[in-house]
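A single protein chain has been omitted; all remaining protein chains appear in their positions.
On to chain A.
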Amino acid sequence: MNHDSENNTRRSFLKKASAAAAVTPILGVPAIVNAQNMGSKTLKVGLIGCGGRGTGAAVQALSADENIQLWAMGDAFSKQIESSLKQLKKFGKRSEVAAERQFSGLNAFQQVIDSGVDVVLLAAPPGFRPQHLRAAVEAKKHTFAEKPMAVDMAGVKSVLESTALAKKNNVAIQHGFCWRYAPSTRAAYGKILNGDFGRVTSIYGTYMSSVYKPIPKDAVKPKGMGDVEWQVSWWTNYEWLSGAPILEQSIHTVDKIAWGMGDVAPIAAVGTGGRIQRDDPSNVYDHYNVSFEYPNGVFCQLGARQFSRSHTEVIDRIFCEDGSVVGPGQPRAIDGNGKTTWRYRPEAGAEQNMYQVCHNEFFADLRAGKINNSGEYMANSTALAILGREAAHTGKRITWDKLFKSDEDMAPDSLKFEDSFAIAPVPVPGKKS
């Protein structure tokens, strides 16, 4: 599955780029200096990836404060920009984007970054995220990056380097692991991490859903269209673009496992997975069961699948010495007898929409000159999902240390729409791909 032969793979790019960035201490311009021009100025926002989620992120950014202007938009497909703009009309002049600042194609991200924006929202398929993040941070743009941060370990390492570079460049990175912003889960995990229920002894998290945007079995690539364009248009179905469901969707549950464990590094993972319902032309697994091993004999289980006509649930159960917490919806704690000992009650008047909280805090902090950077735990949660996926793919017990020795890079950054790009075979445990 490696494509190392290309000159410009993500990995080799990293080597050339800025090894120094990774060891740069947090310095940069004092935040207060920055605050002087951030407080009241109109912030120009560039949207990269104008699908449903990207457009949603733009709505939240524009709702965060009155002095935000959507300045530029980029998407692989121009049609997406059109429909996105239609959705944003309600913001009037603030969402009017001049035609010369609407960019399509795989290079649109760079054009948006270079268009004079202050902030970029990254919502293209995750396979592109490390490249987009790197370009944004190098250009000193404050960045909101949707989850997951990458689809492979070369990508995770790139994100970690971009994180360090962002600190040096004094620009913020905000992430899209939305549950970290929900007042309800913040309250629940705050109590867990505070030790209110005793030590965490185990977690069982599920993301069992139906199939989201599958490629139809009979879908045929139009004549003359390149592999890359076709695959990008069906991106959730291809591992090099989406990372597969465990990265694209159940990473929410994976991230909450990481959160419940205090974002400490795991030791290893063992897992199973495969394709049991799907027989379409995608190359992603449709189910995973992973056991993450943590220090002190704590094991965390992930049950993830996309099955039709089956039981569905998305539940986190965080077992602690003195009871357990069940979430993420209306989180509550129960004791060993099943008695509810705590439950979340929304605070009157507080913003409860986690997606909006995310952007409200992002922009309020920028205004106040607070430069946040959540790159490290974003990258760690992404790597945790990759650890689970690789354990399922290989059938092996994979340690965290070994994972970080991997430089797997599923696709070169230099791909063009018209390129031929064969889909990697579906991994079979025990079989070298």
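Here is the rule we use: a contact is a pair of C-beta atoms (placed from the backbone, for glycine too) under 8 Å apart; a residue touches a chain by one contact, two chains touch by 3 or more; residues count from 1.
Note that in this section contacts and distances are computed from a predicted model.
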Pick, from "NAD(P)-binding protein", "4Fe-4S dicluster domain-containing protein", "Formylglycine-generating enzyme family protein" or "Putative glutamate synthase (NADPH), homotetrameric", the protein name that UniProt gives for the chain of this complex that is not shown. "Formylglycine-generating enzyme family protein"
Per the touch definition above, residue among A:Y355, A:Y377, A:W400 or A:F421 touching the missing chain: A:Y355
Specify the residue from the set A:A139, A:L193, A:V270 or A:V314 that touches the hidden chain. A:V314
Please pick, from A:S78, A:S104, A:S202 or A:Q277, the residue that touches the omitted chain in the full complex. A:Q277
Under the stated touch rule, tell me which residues of chain A contact the chain that is not displayed. 52-53, 55-59, 83-84, 87-88, 178, 208-217, 219, 249, 277-278, 280, 308-309, 311-315, 326, 329-330, 332, 334, 338-340, 343, 352-356
